[in-house]
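To start, the structure under review is shown below, and the notes come after it.
The complex appears here without one of its protein chains, the remainder shown in place.
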Amino acid sequence: MKQRLPVIICFLAGAIMFLQYFSPHPVARSVYSAILDYWQIIFAFTLLVGVAAYVKSNLKQISRGQDIPYRLVAIAGIILMPILAIIGGIKIDSPFLWVFENVIAPMQATVFSLLAFFVASASFRGFRARNLQASILLGTALIVLVGRVPIADMISEYFPKLTFWIQNYPSMSARRAILIGIGLGSMTTAFRVILGIERTYLKGE
Amino acid sequence: MDIGIIIAGILTLAIFTFLYRDNPIYRLVEHLLIGLSIGYALVIYWQTTLVDILFRPLFTGGKPVLLIPLVLGLLMFSRFNSRLSWLSRIPIAFMIGAGAGVAIPAMLYARTLKQVSASVMPLIDDGGFHIEALVVALGLLSTLAYFYFSREHEGLMGKAARLGTYFLMVFFGATFAYTVMSRMSTFIGRIDFLLTDFLRLIG
Amino acid sequence: MKNVGSRFIIFALILTNARDAFADDIAGQASIWFDRATLPTLILSVICIAIVVYAIRASKSGRGITIREIPGLAAVEEAVGRATEMGSPMLFTPGWGGDIQRPTTIASMNILSTVAEKAAEYDCRLIYPTHDPVIMAVAQEVVKESCYKAGYPDRYRPDDIFYISSSQFGYAAAVDGYISRTKPASVFLLGTFEAESLILAETANSIGAMQIAGTDSTIQLAFFIVACDYTLIGEELFAASGYLSRNPAILSSVRAQDIIKILIVLFVIIAMAWATIDPLSTWWKF
Partner (left out) sequence: MTPAGIRWIIFAGLFAVVTLSYLVVVDFGSLSSPEVQKSYDYLENLPEGAVVMVSFDHEASSLPEIQPIALAILRHIFRSNLKPVGVSLFAEGTAIGYRLMNKTAGEFGKKYGTDYVFMGFKPQQIAAILGMGESIKNIFPEDYLGTPVEKLPLMADIENYDDIEMVISIADGSLTVHWIEYAGAKYGQPVMAGLTAAMITSYDPYLSSGQLFSVVGGLKGAAEYESLIGRKGGGTRGMMAQTTTHLYVIVLIIIGNIFYFRSKTKSGAKQ
């Protein structure tokens, strides 16, 4: 029961979703959109479970006296946003949106911009001409880097064209092979899941 | 000056301190970001999912069939009880199964059929010999040889797979460089905010 | 002519993907149960499924399957050994881009189960942060099972497998923080990654961690190749999960994938020759 019921449900959900792909029939489409809705609803509940587990583990750490200020800040943040939403709604000029625009968004954008630094440090140590493969990696990167800024046009009109050619032919062909491989790997994995051969998610007793 | 800009500016600088090393200031804003973004997600999912597609249609729209996802969703809470926790496998099995069912045809169409057929081009036509067609075919076939697992890469197969790695390196080099531009733009944008809005050095 | 063909496919895609949005639009074709534009996909699906079934059956009849060496797989053992030796934890994260129904995440779980078993055996701490609560739930089950299998059920620490923020850069900032504070000896970045890939990889490098990465996001592969010690490229991630777990079903799927690849190669060669001889032919276009 503990094993078989989930396997049966997994098979049914998988088989229905597989078959509906091939059908434009209104019944097939409404089944599809119902399953999508169910999926989103279950996800939202799971989010509640995940957040509850996160809060619980933080409270545990606090009671042990570990990292109290940091964990309090995190919990305060989790509680603050729903309170603001209840008080002022989530539309324009609400406190909820103000916090999003002035606190969350700048922090997210700044974490994103850390990438510029990591791109620089990775370039410094990652592009070394150790062997032929690494030299090809290095050479291609240098050509494309130059080809992407205004000075490329000043050097030669062929520079941007060469960049474009590399991107569209040799580089694209390798990308396609990677995509084909991933497609096949995903397909066989999904197939094993539906048939109940792959039961990683059922582990643990 | 706008209090929002001051706060945003201070937080921006606080995150940049991580570049020096991990420190209490970064740690504090990191936890602030985690907490607030979890809180934000809770509100958004509550409103756009639970209220809009579950509670409202269920209780005021007369759609009792939505009791199914409601029960499936509630089963996830069984995880907090070790004797009942196996029940949470039912909604998980539903999600994994549905995802796998979509994945088979979608992956085969977008990632296999489309990619294979886009790679087929005539080598010679009215326009003469197409070196591009040859390059694409060589690149595709040799990279596929690299991804051939059930044989060691020796002999002809080894040579083809080796050629495949060269194509892979061209792809990785080009992709890396292409993305540099975007990453730098984001940082330039933050500097713009700091210099123009926060410090007001630029009018 | 070609244009008409491609437009038809796009329209067909709408029919099959858009669903509920325009029920009335389809009303005239209400009796259609099968969308002919998806025929090539259906045929390919049937062929592929047949090959997978064949390969799984063949492996059951006792023919062993060996797969070529994948650089980086031997490194998994090394990574666990390194962490044990240094007395430091290991960190495993599946990236921000995936969710549980993505096959890549399942492959990543299979590798997690091997890593967790070894970690339990050597009593090495394994930290698993994720952005997705469902992935968290499944990973907890997987690690718990691995600890049982290794014979040390008491070494399962559920608090080390946790959810942190569904926001991309909230997750990135948090994992960065964990890496800098717990200083793991080995870091596994296996799953679907987006822009956060390089933030994590460079931070892990800065504390001197050994890194094994693998993803199906083609763009992020470039960053992993440059920044990590070992990178599993696309399909290698799937093959690796079979190699490590020695699971005959996965290994025979890898064999099936290879058979399909041979068919693809034949198709491309024949179609290219055909297109060169008869440039107006379009039978190979989907």
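Side notes on the structure shown:
Order of writing sets the labels: A, B and C. Residues in every chain begin at 1.
Rule of thumb we're sticking to: contacts are C-beta pairs under 8 Å (C-beta built on N, C-alpha and C of every residue); 3 or more make two chains touch, one makes a residue touch a chain.
The model shown is predicted, which means the values in this text are computed figures rather than measured ones.
With respect to the full assembly, the chain omitted from this view is in touch with A, B, C. In the complete complex, the residue from A:Leu47, A:Ala141 or A:Ile180 that touches the missing chain is A:Ala141. Checked against the full complex, the candidates A:Val27, A:Ile86, A:Ala129 or A:Ile155 give a single residue touching the omitted chain, namely A:Ala129. Contacts to the hidden chain, counted on chain C, fall at residues 6-7, 10-11, 13-14, 17-18, 20-22, 168-169, 195, 206, 208, 219.
Looking at chain A, the residues touching the absent chain are 91-92, 97, 100-101, 104-105, 108-109, 111-113, 116-117, 119-121, 123-130, 138, 141-142, 145-146, 148-151, 167-168. What chain B contributes to its contact with the hidden chain is residues 19-21, 44, 48, 52, 178-193, 195, 201-202.
Throughout what follows, only the chains that are shown with their structure count from here on.
When the interfaces B-C and A-B are ranked by how many C-beta pairs touch across them, A-B comes first. Between the Cα centres of chain B and chain C there is a gap of 12 Å.
With centres defined as mean CA coordinates, chain B is found 3 Å away from chain A.
Shared interface positions of chain C, i.e. residues touching 2 or more other chains, are given as 38, 41-42, 45, 48-49, 100, 102-103, 106, 134, 137-138, 164, 166-167, 169-170, 173, 218, 221, 223, 225-226, 233-235, 239, 254, 257, 261, 264.
Residue positions 18, 21-22, 43, 46-47, 49, 51, 53-54, 104, 107-109, 111-112, 114-115, 119, 123, 137, 175, 178-182, 184, 186-187, 189-191, 193, 201-202 of chain A are each in touch with at least two other chains.
Note for the complex: chain C touches chain A at residues 15-16, 19-20, 23, 26-27, 29-35, 38, 41-42, 45, 48-49, 52, 56, 100, 102-104, 106-107, 109-110, 113, 132-134, 136-138, 140-142, 144-146, 148, 159, 162-164, 166-170, 172-173, 195, 198-199, 201-203, 205-206, 216, 218, 221, 223, 225-227, 233-235, 237-239, 249-250, 253-254, 256-257, 260-261, 264.
Remark: chain B residues 15, 18, 21-22, 26-27, 30, 33-34, 37-38, 40-41, 76, 79, 88, 92, 95-96, 98-100, 102-105, 107-109, 112-114, 116-117, 119-126, 133, 137, 140-141, 144, 147-153, 168, 171-173, 175-176, 179 touch chain C in the complex.
On the chain A side of its complex with chain B, the touching residues are 2, 5-7, 9-19, 21-22, 34-35, 37-49, 51-54, 69-71, 73-82, 85, 90, 96, 98-104, 106-117, 119, 123, 132-134, 136-145, 148-149, 165-184, 186-187, 189-191, 193-194, 201-202.
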